[in-house]
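Missing here: one protein chain of the complex. Every other protein chain is in place.
Now for subunit A:
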Amino acid sequence: MGQLSLVGVKKTYEGKQVLHGLDVEIADKEFVVIVGPSGCGKSTLLRMIAGLEDITAGTIAIDGTVMNDIDPADRGCAMVFQNYALYPHMSVRQNMAYPLKIARMPQAERDRRVNEAAAILGLADYLDRRPAQLSGGQRQRVAMGRAIVREPSVFLFDEPLSNLDAILRVQMRVEIKRLHKRLKATSIFVTHDQVEAMTLADLLIVMNKGVVEQVGTPAAVYRKPASTFVAGFIGAPAMNLLPATVGREGVVTFDIAPHLPLVRAPDLAPGTPVTPGTPVTPGTPLTPGTPVTLGIRPEAITLSSHPERGLPATVDLVEELGGSRVAYCDVNGLELAVVLPAGEEPYEGRQVFLDFGDRGWHLFDRISGKRLDTPTQEVRVQAGLRQMVPA
């Protein structure tokens, strides 16, 4: 079992608060990825779960048992560190057997577990080597082996792949996922790499500045980011975020091109005032003049050379990605990324028109950055662009 529950978890270092009260429920056998920018408190949270860091306030419970004052070794957690943290003077076999030796496990059982883990991880030929005689990928495998042999109920990974080169990183990522399928133990994986996060997670926890921004499946987080931070952090290239303003009759206009009424938000009926900064539910009217942020993914925009198809822009730069290209367009000084599908001409240096389509819009409160619709119901913003381009 490995069901985890964090309630009001806070962390303060010498008067400086770095975690501001986190509440997270993690089900047994789930693969959870904590993702966020550097310094947002991911490692701190993981180390608190492991017991390596005191809990300033709140509780951390595993399978219903509060772990706040329990020794790291007795929490049923095993941790894989970014720098492998192997014992340099011990062979691979001794490294993997060390936790079992401390637990006074009989030699036969120790050997059985180490050999089994070595077989799973492809380390059978290296058991008598020292860590210094292994490659980075092999060392990381040993670190995982040392975690596996303990048969923990929770695996904790702190950026285990970030010291590996790109190819190895992808291989190990797949291997970790496969291992999880096989062992079915709850895993908490910290990374700042969003590709790792998206591919590995059953459940994604996006953190920023010591708070949880959003919890959800990778698909849900991608499709309906809860805030401008998540919108900008998840997805590459990042979602375009444009300042806009609610106009008359719920029509949202682009600040940089106010003559273009961009979208109409029919759910947000005009008339009744709303305090900026509070989340707005569909049906709640937005006051004309409310500043908002419009989000649109680079994949949702298409380029066209015909003026009737949208917003005029200049293509500054085109990035080649092999399968597709990313065009960075300048619209009145604002940069927008657009993904060009394979086969499309690159348009570099040319005057184009951005077709925003009529789906895939995201509306955020500009002040709080929060999404302006409930998580259950997608906002149906209607692009009135095609019809409303001024003559």
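In this text, a residue touches a chain if its C-beta (ideal position, glycine included) is under 8 Å from a C-beta of that chain, and two chains touch if they have at least 3 such contacts; residues count from 1.
Here is the rule we go by: contacts and distances are computed from a predicted model.
**Student:** Considering only the chain that is not displayed, what protein name does its UniProt record carry among "2Fe-2S ferredoxin-type domain-containing protein", "Carbohydrate ABC transporter membrane protein 2 (CUT1 family)", "Gfo/Idh/MocA family oxidoreductase" or "Spore coat protein JC"?
**Tutor:** Answer from the UniProt record of the missing subunit chain: "Carbohydrate ABC transporter membrane protein 2 (CUT1 family)".
**Student:** Among A:Gly41, A:Pro99 or A:Gly295, exactly one should touch the missing chain; which is it?
**Tutor:** Answer from the full complex: A:Pro99 touches the omitted chain.
**Student:** Can you tell me which of A:Leu22, A:Val35, A:Ile60 or A:Ala78 touches the chain that was removed from the display?
**Tutor:** A:Ala78
**Student:** For subunit A, which positions touch the chain that isn't shown here?
**Tutor:** Residues touching the hidden chain, for subunit A, are 47, 50-52, 72-73, 77-79, 81-89, 98-99, 102-103, 131-132, 143, 146, 150.
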